[in-house]
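Of the protein chains in this complex, one is absent; all others appear in place.
After this line comes chain A, so read on.
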Amino acid sequence: MRHQQRMRRISVPGRKVQLATAAMLLVATTVTACGDGQDDGGTASAPKAPATIPELTKDPLTLSFIWFDWPPAQALEAFANAEYKKERPNATIKVNTVPNANWHDAMFTQFAARKTDFDIAILDSQHIGEAVTNGNILDITDFVKSNIDVTAYNPYLLAAYGQFPQAETGKRDENASLYGLPLLGDTWTMIYRKDLIGDKPPQTWDEMISVAERCQADHPGVSGLAFHQANGSDAAAVTYNTVNGVYGGNLWDAKTRKIEGVLNDAAGQEAMDVLVNRMKPLTAKGSGNWFIDEVNAAVAQGKACIAFNWIAASGGLLDPKQSTLGTTREQILDKLGFATLPSQKTNLVPLGGMGMHVSAYSPTENQAEALNFMKWFERADIQKKWAAAGGVPARTDALESPEFLNAGPFNQVYADSVPRMRDMWNVPEYARLVDIENTNVNAALNGAKNPKDALDDIAKEQQAVLDSSNRRGGGGL
């Protein structure tokens, strides 16, 4: 009984002590979670990289990249470890990959934490604006001036993967800052069945649709077309943007930041009509969620007359183990042809590929190694070796080299497409803009929305996002 009373006497102040301890822990957790306060005073501009590469470490070092999971990622890791190690034996290259749909989130959630487990972010050209505005990647303008021969590149390729603010299509602003260098060039190729539609690829978009229509009618079980329609990543958006470009439309007026009335003008409406009412009926049933892999699977299984896919993802089509079109690469090539996209009112093609960008939160010695790697990678001899290893280089001499042109049947397509490329919007709001376009185009393609309404909704919603761009992280969806 005495013990019980003692316990009771202790319990009231004890409870207070516990409550006080809990409160202190909560405060401590809050302080720890808030870090050193740098977060709150974050500046909205990218830190500068040195013009000359600082002294490199002699200790073992792992240079980490982040990319999405696809064949070029594995090719880069193998190539870099084989070649870069010859010059820097203490450096190991690790290309970390995430599923394509998580790519943006995987990079930018780490950027948001101001701590990255990668040294080089492989950003899509459209991600640059977001990363630069938030100060997540290094400004390498001075480094490029001192270490890279910019005249060796098509100016637009150099601008597309590094320049911010975004370059005008086909040009480079030499006064603008650079934040990255090209890693992998890419664009769409038209893949066609030579045994079904003949050796000569269609030259115009209208002709392509007619040929696909005929092929589908003549070959039951084979669909006329296969292309990206999914609502994840930028799948359906790139498809619409491609048709929009070919039919003379524009995504926006970059100078006035106007989308409404530009995207959904007569040319934009025509493009949407062509996509939904003329192209979609020629695709396989249930293909409304197809992206890179599904289109490749349809081609490899002989289920499509004409398909569109990224060149960098097309290598597997020539692998007899993955194809029903032949037991050897030659047999497959007898049936498959690769061509540049047909033109119509314009000859624009989508700009794909990615650049290398140094994380602002990477340790100093890793940043130095990253700059050294980039300088090494952009050398003429290395670009040719990268081409021979299956990569798509950006330097003009490498693009014109036999190492590149003979490495794959679609490489000539890329070389021919370079002067025809057009990119999307490279602005900090890119992720939201592309999501709006993806979901609406996907809805139109799958009958969930009228095509005209879908296009008008895209223009209206995207305009609202651009107009509210000075709003920070609240008050809007």
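The rule we apply is simple: a residue touches a chain if its C-beta (ideal position, glycine included) is under 8 Å from a C-beta of that chain, and two chains touch if they have at least 3 such contacts; residues count from 1.
Simple rule for what comes next: contacts and distances are computed from a predicted model.
Any idea which of "NADH-quinone oxidoreductase subunit K", "Multiple sugar transport system permease protein", "ABC transporter" or "Formate dehydrogenase iron-sulfur subunit" UniProt assigns to the chain that's been left out?
"Multiple sugar transport system permease protein"
Can you work out which residue in A:Gln126, A:Asn296 or A:Asn442 touches the chain that's missing from view?
Residue touching the chain left out of view: A:Asn442.
Out of A:Ser287, A:Asn309, A:Asn411 or A:Asn426, which residue would touch the omitted chain in the full complex?
Reading the full complex, the residue touching the unseen chain is A:Ser287.
Among A:Ile66, A:Ala230 or A:Ala387, exactly one should touch the missing chain; which is it?
A:Ala230
With respect to the chain omitted from the figure, which of A:Ala101, A:Ala176, A:Leu333 or A:Leu405 is a touching residue?
Looking across A:Ala101, A:Ala176, A:Leu333 or A:Leu405, the contact with the absent chain belongs to A:Ala101.
I need the residue numbers on chain A that touch the omitted chain, in ascending order.
The missing chain touches chain A at positions 1, 3-4, 7, 10-11, 14, 18, 22, 25-26, 29-30, 33, 39-44, 101, 104-105, 108-109, 111-112, 130, 133-136, 230-232, 284-289, 297-298, 303, 429, 431-432, 435, 439-440, 442-449, 465, 471-477.
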